[in-house]
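A single protein chain has been omitted; all remaining protein chains appear in their positions.
By letter and in written order, the chains are A, B and C; residue numbering begins at 1 in each of them.
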Amino acid sequence: MNEKTANIELRPTNRRLELFSDGVFAIVITIMVIEIHIPDILAFANDRAALNHLAGELLAYALSFLVIANLWTSHHYLVFTIHMPARSTIWFNNLLLFTISLIPITTRFLGMHPGSPRAAAFYGAVATACTGAFMLLRSHAARKTHNEAHRLIHRRILRRTWLILAIYAASIPLAFVNTGLAWACFIIVPPMLFLPIIRAQPIQAERADQHAMERSCP
Amino acid sequence: MNEKTANIELRPTNRRLELFSDGVFAIVITIMVIEIHIPDILAFANDRAALNHLAGELLAYALSFLVIANLWTSHHYLVFTIHMPARSTIWFNNLLLFTISLIPITTRFLGMHPGSPRAAAFYGAVATACTGAFMLLRSHAARKTHNEAHRLIHRRILRRTWLILAIYAASIPLAFVNTGLAWACFIIVPPMLFLPIIRAQPIQAERADQHAMERSCP
Amino acid sequence: MNEKTANIELRPTNRRLELFSDGVFAIVITIMVIEIHIPDILAFANDRAALNHLAGELLAYALSFLVIANLWTSHHYLVFTIHMPARSTIWFNNLLLFTISLIPITTRFLGMHPGSPRAAAFYGAVATACTGAFMLLRSHAARKTHNEAHRLIHRRILRRTWLILAIYAASIPLAFVNTGLAWACFIIVPPMLFLPIIRAQPIQAERADQHAMERSCP
Partner (left out) sequence: MNEKTANIELRPTNRRLELFSDGVFAIVITIMVIEIHIPDILAFANDRAALNHLAGELLAYALSFLVIANLWTSHHYLVFTIHMPARSTIWFNNLLLFTISLIPITTRFLGMHPGSPRAAAFYGAVATACTGAFMLLRSHAARKTHNEAHRLIHRRILRRTWLILAIYAASIPLAFVNTGLAWACFIIVPPMLFLPIIRAQPIQAERADQHAMERSCP
């Protein structure tokens, strides 16, 4: 058995990292609906308070769905660049999954109390943790990859992701000034992640593939 | 590294799109049973009201199971035709998964209040949204595929799916006329998705493969 | 594009059938633990009633875990013999998944009321439905497979599975005679599925592979 074979036999590919992560992503994104109960009173009458309550829960759910869908999309491009994950890769990934698993807890709290500064600040803190954990995983991927193009793209996305991290971090103190400002932070981030697509394509259509990667932030 | 290799290295296949979607489908389809509790009184006596309540919940669950199983079956044929999903594919898919994740919420509401016009209308609205999101994904697949046979099949199914969309959309106002009419709409759709199989096979047995695809609506 | 290529391009393999089924199996088997809450009183004292209650829940959970684990093991061998599932395969599988998704509902009911004849009868009915749905899927697999060895094994297992179906069906009326008899039926079946292994191996060690398949009932 030569060195290379040994390597192949002793190091699994990223297949199970993807399987496990996709399981966690899929559960976290759908588990939030268990908590959303349409108030019984709405079955036969228009109750203003009940409607407002439901609207708060659905809005918080839609927001978190968007956040997690964005993270999954980026994760799916990112892990693709790490064919042979090391033990450290797995633990950076586990850290990310842990922060993401906190989203349903904070979403429910924000959905129940959309006007609470503490609920908004806690949501901001979890969003900051998720973005930070994702940046750690990406900078790890940038160090580990043998593909120079991937490394470059990871580095460029990382520079841009600092802004998103800053917005989420800012939402924590802003929540205590005015919860509306914190909500503005939460709502502004997801569209930001789509912006580069629109700008990049007309300019450099011939390098579309690289941009396909690049758009995978945060 | 030539152009083609770059393409292969920078664009993942549809594997993880399938993994993530199947996770969401599997959770959405089974999460509904968490909410169904057999009333304790039925352990030792035949309580008419409790039995009716349980029957309503089980009926709504069976109906939604059929809807989601149909969507999964179609999704499984559809994604198969997109070997290299673009970023836009992922977001059409995310939109579909979002609408499907609302099914447990509305199923529980309809199961609790099978005679409520609002519950039926809400169920119809979510079913309309799911069908619409699926049609968007299919017309996207029809545009993107390089396989002319797939494109043709997608287009033919799309034309037929408009009818299903219309039935679900009609159930929303009909629920306020008579909830029985809305339930009729919900019950009539799943068997419609099986009809083409029966009709198509005797006529064109030699093109069975294409029909295997075609039957994958809505 | 010749006939064979068309076939390959238009018919997905059993990969996603496995993905979706494994998702449902994994959720159904673990979702039952959400319902099991250790009574708070047990944190600081030995409460007889609370201990009995918990024991009933854990016993029902362990029993259902064994039933589902058996079904998964059989499913995993069975689907392996269907490389190219037809639309009918998918729907036989969907029927099986539907019956399996009822197990958590009935397990909770039996765990809460281990001495109720109705709870035991309902559990027996769901177990009968699961076994029946599995036999439908297996006889479908026996008809569809192109591998004569697989067909033979499926047929032999089917003959044996009738006994398990009969035991589960018998538990429904027996529950109203004596719940202990119904529990005896539930407890006797899982070990039966292990019996053939012990008997078969000493006799025909040279045909171990076939027996590996054969042991995959019900």
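Throughout what follows, a contact is a pair of C-beta atoms (placed from the backbone, for glycine too) under 8 Å apart; a residue touches a chain by one contact, two chains touch by 3 or more.
Predicted, not measured: the structure shown is a model, and the values here were computed from it.
Chemist: Which residue among A:24, A:42, A:142 or A:157 touches the omitted chain?
Modeler: A:24
Chemist: Which is it among A:38, A:54, A:71 or A:119 that touches the chain not included here?
Modeler: Candidates A:38, A:54, A:71 or A:119; residue touching the omitted chain: A:119.
Chemist: Which parts of chain C face the unshown chain closely enough to count as touching?
Modeler: Interface with the chain not displayed, on the chain C side: 18-19, 22-23, 25-27, 29-31, 33-34, 36-38, 40, 42-44, 62, 65, 69, 72-73, 76-77, 80, 147, 149-150, 197, 209-210, 212-213, 215.
Chemist: Tell me where the left-out chain touches chain A, residue by residue.
Modeler: 1, 6-7, 9-12, 15-17, 19-20, 22-24, 26-28, 31, 34-35, 86-87, 90-91, 94, 97-98, 101-102, 104-106, 108-109, 112-113, 116, 118-119, 122
As a working rule, only the chains that are shown with their structure count from here on.
Chemist: Cα superposition of chain B onto chain C: how big is the rotation, rounded to the nearest 5°?
Modeler: 90
Chemist: For copies chain A and chain B, work out whether under half or over half of the interface numbers are shared, and give different or same accordingly.
Modeler: Different, since under half the interface numbering is common to both chains.
Chemist: Mind checking the centre-to-centre distance between chain A and chain C? Centres are C-alpha means, answer in whole Å.
Modeler: Chain A and chain C have C-alpha centres separated by 37 Å.
Chemist: Centre to centre, by mean C-alpha position, how many angstrom separate chain A and chain B?
Modeler: It comes to 26 Å between the two C-alpha centres.
Chemist: Hunt down the residues of chain A that sit against at least two other chains at once, touch-wise.
Modeler: If we look for residues of chain A contacting two or more partner chains, we find 23, 26.
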